[in-house]
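Note that one protein chain is taken out, while the other chains of the complex remain in position.
Letters A, B and C name the chains as they come in the text, with residue numbers starting at 1 for each one.
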Amino acid sequence: MPKLDDLIEELVTGNRILAREGVVDSFGHISVRHPDHPQRYLLSRSRAPDCIEKDDIMEFALDGTPIDAGGRAPYLERYIHGALYEARPDVISVVHNHSESVIPFGVTAAKIKPIFHMGASIGHEVPVWDSHDHFGDTALLVENMAMGRDLAKLIGSGGTALMRGHGATVAGRNIRHAVYVSVYLEVNARLQKQAMDMVADLGEVKYLHPGEVDKVAERTGSYGINRAWENWCRRAGRPLQADPG
Amino acid sequence: MPKLDDLIEELVTGNRILAREGVVDSFGHISVRHPDHPQRYLLSRSRAPDCIEKDDIMEFALDGTPIDAGGRAPYLERYIHGALYEARPDVISVVHNHSESVIPFGVTAAKIKPIFHMGASIGHEVPVWDSHDHFGDTALLVENMAMGRDLAKLIGSGGTALMRGHGATVAGRNIRHAVYVSVYLEVNARLQKQAMDMVADLGEVKYLHPGEVDKVAERTGSYGINRAWENWCRRAGRPLQADPG
Amino acid sequence: MPKLDDLIEELVTGNRILAREGVVDSFGHISVRHPDHPQRYLLSRSRAPDCIEKDDIMEFALDGTPIDAGGRAPYLERYIHGALYEARPDVISVVHNHSESVIPFGVTAAKIKPIFHMGASIGHEVPVWDSHDHFGDTALLVENMAMGRDLAKLIGSGGTALMRGHGATVAGRNIRHAVYVSVYLEVNARLQKQAMDMVADLGEVKYLHPGEVDKVAERTGSYGINRAWENWCRRAGRPLQADPG
Partner (left out) sequence: MPKLDDLIEELVTGNRILAREGVVDSFGHISVRHPDHPQRYLLSRSRAPDCIEKDDIMEFALDGTPIDAGGRAPYLERYIHGALYEARPDVISVVHNHSESVIPFGVTAAKIKPIFHMGASIGHEVPVWDSHDHFGDTALLVENMAMGRDLAKLIGSGGTALMRGHGATVAGRNIRHAVYVSVYLEVNARLQKQAMDMVADLGEVKYLHPGEVDKVAERTGSYGINRAWENWCRRAGRPLQADPG
């Protein structure tokens, strides 16, 4: 079991990498389930990911109640994280972001599907959650557990979802995996859009075969993820820690 | 009421952020209404936003007359600012820019509308002002009060307008708000263009529902804007000041 | 008349700015007519623009003969420069580049035209020179005076031309002007492409009115160009010199 201090450092690094790689701008966040208390999770106070320091990391109960706020203001949308940890014991880390290339797929009939092997970890097809279906006109923010649970239900046993007019959520098996999937969800969306532009007169986009998606996903482990993680740490100016697993 | 010195520092920071975030290149400008003399405004001398220092900030009467030029050359288009402050007592800060993704919307029949929650602060639809309608062939610059007032009339009670073959103008309730709306006007235009590319064979873009736009706009305050502001100050290498309000 | 040393520094700065602003990559070049010998011009030895130092600047006769090579290898395409100085006494500086957004316009039937006021300095429409018309299969390089003169003839009294499958050439009235036109030729092409994407179902792109192009072009002088030049010097890490005029 990773030591809490190391995991908090890892979470700070995850925030910085998401910023450096263009997955988040001043908004968006990443959490990790508490290693000793599975009914709690760790998430920064309300701050831009590229500014986050160790002391910004707060602890929350699954319903979003801060354990010891100490005057720190939490993110309004922390319910995304708690609802996923509540529904899915296998989920250890959650990313919520507004990465640019995924937004257009949330507001059109186009579905994101893996277009190259690096995109296979997003799953066979990324579903779209529309807050308007069950909650009508809102500020589109997931700011209570009812909305969080509705989103978690749409994600089901998957790992990714778009949110119409808003962004995306990724559920991962640890911090590095959630970051990795978030980065390549953005890249896959960007490349898929370009391929779609080309096929108006040229036929269909050849997405990965379903069996290919499964085979790549099975193979996506520490070997590859840690290669990216080392590079991303360097780019984000963060020390490389041992993989907390 | 903010102290003048702090407000001038804030205005310098606003200039630098607009440059760093790609809203302005060597051209474009941001002003703020004078906190003690509402019939005056503060605006840099004619200089690229990323070069601006405290001593570049000049004071102008609403008609564009410099209060104490001290040999400094003003921007030709300062009338954009004065005309908006004259027409709209609620406007405290104005940005004029040529950010790239908005230009194509000014020269086609496509209208910019909020495509995701971060874009709701631009209003329900961004109108386009065409200087040719009332002024014929010009150098397209707003270089007198007649043109400034014509633009202000088109903006009406709104906060944003495109200018055909030229750029955009944003009216905000303070410097941070005007910068925030300018940044996300550009992002929304960029993403909307991508969504429009996709729908040729796929139906319509789902813009935000009107009630959603209103709800997000109501919620866009210091909580979110200051989160971005801290991040943008860091990126622009500027110290973070207390919010002058 | 500018001192030769200052003009050479200005030429080095022009090279660095073209690189920093993305107009040239490892290829492309900028020259200036010799201030004391109008039948000569100054141009770097064959080197990437962002690497160029003062000692790289060579002197050439209009036919491309080096005055004092001193072992330095010249650019193969220096004939572009000489042919323009030969045909056009009013031309003082020439840029040749492969900036990315102009290439697609050279290989399709689409013509670059000013889409916003910053693009007016490119002229009413940018003509395309196709080396294949008079020279058949070549390596597409302008590597003799016959090709240079053919290109200069196509440019006529204008200031810009595309070269099919190759790039662009800009003729300016001084270094700063040639750089300025080159930067905004690229920006205009990029934005025009986006506008063209949008109009499939939406009607026509509204280019600048011809009278507007003329009025903006008349107004494009030191006031605006030097504002950009100061900013570009800062971005390229070059000292700002007095305008050599």
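Here, contacts are C-beta pairs under 8 Å (C-beta built on N, C-alpha and C of every residue); 3 or more make two chains touch, one makes a residue touch a chain.
This one's a predicted model, so the numbers in the text were calculated from it and none came from an experiment.
Within the full complex, the chain left out of the display is in contact with A, C. When the missing chain is restored to the complex, the residue among A:Phe60, A:Tyr75, A:Phe105 or A:Tyr207 that touches it is A:Tyr207.
Interface note: of C:Arg173, C:Lys193, C:His209 or C:Arg234, the residue touching the hidden chain in the full complex is C:Lys193. On the side of chain A, touch with the chain left out of the figure occurs at residues 114-118, 187, 190-191, 194-195, 197-209, 211-212, 214-216, 218-219, 223-224, 227-228, 230-232, 234-235. Interface residues of chain C with the unshown chain, by the touch rule above, are 25-27, 46-48, 50-51, 73, 76, 98, 100-101, 103-110, 132, 136-141, 164-167, 193, 196-197, 200.
We adopt the following convention: only the chains that are shown with their structure count from here on.
Graph distance from chain A to chain C, where chains that touch are one step apart, equals 2.
For the self-contact between chain B and chain C, the two sides draw on mostly distinct residue numbers; the shared fraction is below half. Averaging C-alpha coordinates per chain places the centre of chain B 32 Å away from that of chain C. Counting only residues that touch two or more partner chains, chain A has none.
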